[in-house]
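Every protein chain but one is kept in place in this view of the complex.
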């Protein structure tokens, strides 16, 4: 399978190198607004530098990886599927749910596969948990809890154009909650504060937030987010069900433990998302390739991207109004 | 210090025997509607059986422990403080916040000490966590999470007269959240479902619930409850702060672990609240005695009881209306 | 069951109060060389002070607890069983195996029950592990590992009259190894050093030691001891078998954990043997009473005491000579 890559930034580089490392896929060409970034990745991966247009026009390419800034995603997805490519696009499709809807129509008309990069579904720990949940190990699902805490807040400039915490950060957790709940949320209630960095509050956003959702049958999902965690990148899920509880946690930097008069001390948890989710990125790419080859739609779909965005929009609205917001994901 | 005990049921028995086991306190007399229950406890504890009236009238008693059914608490508190006794009363003071308010006025006028039995504050694990929180080990408090799951649901008959999950079960967690937040919640949003036992739903109550609260400065508290946990009595707290995270968890039945091809298996956690909180009940009584002796008001106070009740009422209302409910605990 | 107690020191006090706390047993009388110690315990436990002779002569007593200094144990056991008492004696019976043998003959002739205080067998964690081992949860036993580390070394004066680390401290671990192996060791090899306190070395003893034993069928036991552990009283066992591994570990002071940039820190483990083994002492006494009442010989028996002593002697000899020492416990 021959790939072109649009966007050679931090995440594009990960995907590009993962393609290059596979025996059954080739990274053919790389485009980036920064010639240097494109050249550097192309050199390492044995690919060539190209323009985005050239990549979209290259009939020898089977698939395109979109890792460009968010505001270009929808246009590039439409262009790529229209050019007959399978598309893997980093989340989110767009910050505007309406734009996503239009984009997904173009994708549907094209008949080409589109996969959205909710990498956490592919974390081996979370994937194993979900698989056991589906086997019924925890029985009927009752309460889903998702905790996500970043090691440190992003620059305020980034925050300002991010769409806000619910759309930029918690969107991963909305997708994870949907993944685990196995039933669509019908209502979203959100609270949030700027406790980490007052400048984030001045920019109109929050850095500490929690959401409560429920489904039609009464399942409950709790999410909490912080833009700061001194002890590493905190990524935990827990599902309470009729037969028991399933949970998956963090990975410590090493297994070393020291015991002294001060107690027993283990390492902080892995601090960097590229390290924490390295295996997830590989598994995600693998799922894309396997689905495309097998002629099956890759998951998470564009619709999954839209639904997570709608939940993020609802949370943003709930935080603004102080009221719960109803959503109707089943009717999309 | 000489004690009379009103109510020799399960929890009265615990407190009565804890008094009897102390070198500095004596359980003098025990009253219960069941003559048998009173006699059995009196025999074991080396006390005598008496009527409630006789206990209240006994001028040699310094303190009264009230462990009778909820609907008698307020009357008995009023009678006991009016009779010049220090009073320890099991939670809740009453299911009606107005009745609690009137009762607390009587207590205030009497000048006698009243302590409410929120035993979990005295659990050595939770108490140590709170103490370290106060020392600033976790920095500024940002997110408080409380998980409480009972091993199995109570009979529906009990549920019907319990005041509902938020007042009967989650009230402990409202007190714990206040204990940890160190700032009063100003808003309560609740969701709940009957997922464990449909008969609980038919009785108008829920058995699975979650609450989201925030304080004026933006601190967030999450609570989740279930009336069922297959793996034991699940009692966990976690506080995320600017400097780090503090958490305290469950106690397994033993430290034994077995490793086989099926993995590493540890015991379930302690299943019974009287076992889980045995040390807490002793420490709670100790705090009551130390405060009374030292002439200081024992904590948790009657006001703590009222505030927890108001939060439980607000959650009940929020669940009913589907809207967040504002509370003003600071102005009480 | 009516008890007399010989020896009201630290451990005598524990046993005496445990008797007094039972509904089915009475601590009648207490003897101690220190009148003050005897009086203090007697007062707390509702017993009377008596001489050892008077206790042995008191025909109303069913059982005697021997908690006096080691060099009096054998004489007192003989006197007590000859006076028709059931006897519980703290370990060791004597520092001289020959003396133990003679004592056990007297016990055998008397037909009275004798139980030796290897309390660790009754620790709920270790007892549960052993029970599961007997059920076959770990399959055939292959390697038994016992770790015992005291928080801090005893005074050198105590060390000098203790019989040495192998007889004073590791004797518990020899008993535990036998308890778990379910087959007698046939050979003992020991190494030891004075690394904690040079004065212990000057006194001719070691403070850091390890032993390797094997049984006739080839099972292996490893023991390691240190007279110092900064992180608490370290008491762990692990059994590796054909079907898996069973282990039981330490109990932390609380379940509180703090996570910061320095990592995740849990409390030290319980530091004091009376706290760590409080439940074990209660269960041990219960086993003695149940056995005596049921007319069954209590376990650990006097022979268990002898066998542990022989292993301790063998380890002492092995350390002295640098060679493994054969033992023949099956022929006793």
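Side notes on the structure shown:
In this document, chain identifiers A, B and C correspond to the written order of the chains, with residue numbering beginning at 1 in each.
FYI, a contact is a pair of C-beta atoms (placed from the backbone, for glycine too) under 8 Å apart; a residue touches a chain by one contact, two chains touch by 3 or more.
Everything numeric here is computed off the predicted structure, so don't read it as measured data.
Seen in the complete assembly, the chain not on display touches A, B, C. Contact with the omitted chain, checked across C:143, C:262 or C:291, is made by C:143. From the options C:41, C:229, C:266 or C:329, the residue with contact to the chain not on display is C:229.
In the complete complex, the hidden chain is touched by one of A:247, A:296 or A:320, namely A:247.
In the full complex, chain A makes contact with the omitted chain through residues 23, 44, 124-125, 128-129, 132, 137-138, 243-251, 254-261, 267.
Panel shows chain B; residues 230-232, 252, 259-269 of it touch the chain omitted from the view.
Touching residues on chain C toward the chain that is not drawn are 140, 142-143, 145, 149, 187, 189, 191-196, 208-212, 214, 217-220, 222, 224, 226, 228-231, 234, 240, 242-245, 322-324.
To be clear about the criterion, only the chains that are shown with their structure count from here on.
In a homomeric contact, the two copies may use the same or different surfaces; for chain A and chain B, over half of the interface residue numbers are shared, pointing to the same surface. Distance from per-chain Cα centroids to the pooled protein Cα centroid is smallest for B. Chain centres here are Cα averages; for chain A and chain B they lie 41 Å apart.
Contact with two or more other chains is made by residues 243-245 of chain B.
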